[in-house]
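Sharing a structure, written as structure tokens. Questions coming.
Removed: one protein chain of the complex. Kept in place: all other protein chains.
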Amino acid sequence: MIKRSLTVLAGMTALAVAALPASAQTYGPGASDTSIKIGNINPYSGPASAYGTIGKTIDAYFNKLNAEGGINGRQIELVSYDDGYSPPKTVEQARKLVESDEVLFIFQSLGTPTNTAIHKYMNVKKVPQLFVATGATKWGDPDNFPWTMGWQPNYQSEGRIYASYILENEPDAKIGVLYQNDDYGKDLLQGLKDGLGDKVDMIVAEVPYETSDPTVDSQIINLKASGADVLVTIATPKFAAQSIRKVAESGWKPLHIVNNVSQSVGGVLKPAGFENAKGILSTAYTKDPTDPQWADDPAYKEWAAFMDEHYPEGDKSSSFTVYGYAAAQTLQKVLEQAGDDLTRENIMKQAANLNDFELGMLLPGIVINTSDTDFFPIEQMQMMRFNGEGWELFGPVIDGSVGS
Amino acid sequence: MTDQSMTSEAPAQGRGKPVAERAGIPVGLKRAALLIGLIIAIALPFMVKNFTIFQLTTVMIYAIAILGLNLLTGFNGQFSLGHSTFIAIGAYTTAILMEFGGFGFYATLPLAALFCFIVGFLFGLPALRLESIYLALATFALAVATPQLLKSAPFEPWTGGVQGLLVFKPEAPFGIPLNSDQWMYFVTLVIGLVLAFFAVNLVGSRTGRAMMAIRDNPIAARAMGINIALYKTTTFGVSAAYAGIAGSLSAVVVQFVAPDSFTFVLAIGLFVGLVIGGVGSIPGALFGGAFLVYVPNIAEELSKGLAGAAYGAILLLVIYLMPAGAAGLVRAIVMKVLNRRA
Partner (left out) sequence: MELFAHQILSGLATGGIYACMALAIVMIYQAIHHLNFAQGEMAMFSTFIAWQLIEWGFPYWIAFFLTIAISFVGGVVIERTVFKPLHRAPVLAHIVAFIALFAIFNSLAGFIWDFTIKSFPTPFGQQSLFGSGLISAHDTGMIVVTLVLLGLLFLFFRHTRIGLAMRAAASNPDSARLVGVRVGWMIALGWGMAAAIGAVAGMLIAPVVFLEPNMMLAILIYGFAGAVVGGLISPGGAVIGGFAVGVVENLAGTYVPVVGQEMKLTIALALIVAVLMFKPTGLFGARLVTRV
């Protein structure tokens, strides 16, 4: 019964498509002459609610676009749900978006375990799971999961960048690693190890922490005792700030590399103390809004104006607001390219067809490139050193593609 | 939490009597309500979207776990803020057996229940020595430790560590014309009904009366010759088995297990569901499950930025309006209507 009606439906659609002239609009679910309905899932409640800022920024950005007339004359209707960072809830919300709200696609769903929970579902349903907000490497697998695409540089690439820096500049280093004991921490650590290759025994200590640990003081003491002279901190802002302070407090002077997640001047280095943070290395791909060197940058000013007008309650020292803004702009580009052909197939096709696309809030020289075989939009990063007041970028923009 | 009797309201309403009797709602009315409920439950999956079927299945799964918690807390007076652990054990048992053992889902279900029963029984042994408030904290500690244990190195080869495991959802067998959502809905419904039936009979039996005697007055119960240790640990085991079945079902319905799915937030959620549904009420569990699934969605509709605060406010409101849970409210309303007629 169901099958028969499906066949009939398919036949009717085929007829309808055939009857239209080639240039006319074609629409998938959620798209029409006047609007495009997009789904999003973020943790607005629960322990991971800090990330909810990204979803709110995206919403604010689409409000701005709508106020300016939308994309190709269509208003963006963002339906954003809360999953509290719980995978079963993510499945419920994703199914609600796809089956009940009938969105054209899901954009920037956040978190690795949560996105893993809907990975298969989205691909079986052939609904784009576009620009997921996580840096795991598995999102760039067009052969097996053609409906899923990441956005940010993946964690493994970042680990490789640190490895090559250490191999080049500190070939005799003894490396200590502090990492968050979850998929993100382990992925980045894996990249570091892969990058070190047969020199992997340079790592003399790897110490995990749990997000339920009040401090990482004990871990830092153990790392110091291991005799390491290079410390790689793979930690979220709070724990990175704690580790920077504890390292200084304990009189340890390693070469300290802090991962990109915690590069915020206002959100990490300032609370940790500028004098403690001097000399720290990191990588970046976005401009840090709290870094004074961008104060007169036109793209920064545009972002600041957007924040003031459309998201005034948002936190301008948070890197999440920059992240959400840049991700939304990437989607804007995809939708502009898609034109009047707003089918799910074409959305994926256009997402995989970004060529040297530049974004104001990305660092100069970093471009977004995708293709049928390259589902990693941002792959470049640049190393930088904290001089006590702001970051100084140095060296070339590095391509960290996995496998390269 | 408190050191007083956890269910101090229960004795006041009729010590030792099964809930069904003490409530005083006529049996005929109850049967009629059950029948109507059943007809609706069977018809629903053919009238709503697949997504809604999935949601309803989730409600029933939570209800099964809450039912188990109710046997422990509501009828035996033992506190648990750690039932997420047993859900996790059930879910992982199913996922691991399907992934590495080549088992079909249906074969894993009784194994998950049995395994959880054993773990629950064993946990019940030390729990015997703990007074209510300390038991609550010990179980809460269990809930907090569970995600760490699941992703720890020794278990990682089996649990998939932080990445979790993907699980396949069974399709309807024998060419039954149901899609997999509808099929799992009915599987869950049947299992839920069987478990509810078992719970009602357990509570009404000699064993059930002994359970409640222990809850209401352990010293008197001992004087009557009830083996308190055996009853308490067995109840813990049965309660864990209910949670394990819920976990096993959730693994296939969600098609994924990961440490982040079983945090202490889930344990607290089950507890809230128990109280909101009605401590000591078997149908109340269904309401508790619905609360767990739908109220966060409502809270979010009210305000994204203040989703947590909205949830808290709704929770407070519900507690004010029905301090004895949904079951208590329904009972009060029905009794009022009946009394007015009489």
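First chain written, first letter: the chains are A and B, and each begins at residue 1.
What we mean here is this: contacts are C-beta pairs under 8 Å (C-beta built on N, C-alpha and C of every residue); 3 or more make two chains touch, one makes a residue touch a chain.
Everything numeric here is computed off the predicted structure, so don't read it as measured data.
Here the chain not displayed is in touch, across the complete complex, with A, B.
For the chain missing from the display, the contacting residue among B:Ala145, B:Leu166, B:Leu202 or B:Ile228 is B:Ala145, taking the whole complex into account. For the chain left out of this panel, the touching residue among B:Ala95, B:Val275, B:Ala290 or B:Val330 is B:Val275. Touch with the chain that is not drawn comes from one residue among A:Asp33, A:Glu249, A:Asp372 or A:Glu389, which is A:Glu249. Although one chain is not drawn, its touching partners on chain A can still be listed: residues 45, 47, 49-50, 53, 181, 207-208, 210-215, 217-219, 221-222, 225, 237-238, 241-242, 245, 249-251, 264, 266-268, 270-273, 315, 317-318. Residues 1-9, 73, 126, 129-131, 133-134, 136-138, 140-142, 144-145, 148-149, 151-154, 217, 219-220, 268, 271-272, 274-276, 279, 305-313, 315-316, 319-320, 323-324 are the ones on chain B that touch the missing chain.
Here is the rule we use: only the chains that are shown with their structure count from here on.
The geometric centre of chain A is 37 Å away from that of chain B, both derived from CA atoms. By the touch criterion given at the top, residues 1-2, 44-47, 49, 52, 55-56, 59, 80-82, 84-89, 91-92, 95-96, 98-100, 112-114, 116-117, 120-121, 181-183, 186, 210, 212, 313 of chain A touch chain B in their complex.
Interface residues of chain B facing chain A in the complex, by the touch rule stated above, are 49-52, 54-55, 58, 144, 148, 151, 161-164, 166, 177, 179, 250, 254-256, 258-261, 263, 265-266, 293, 296-297, 299-300, 304-305, 307-308, 311.
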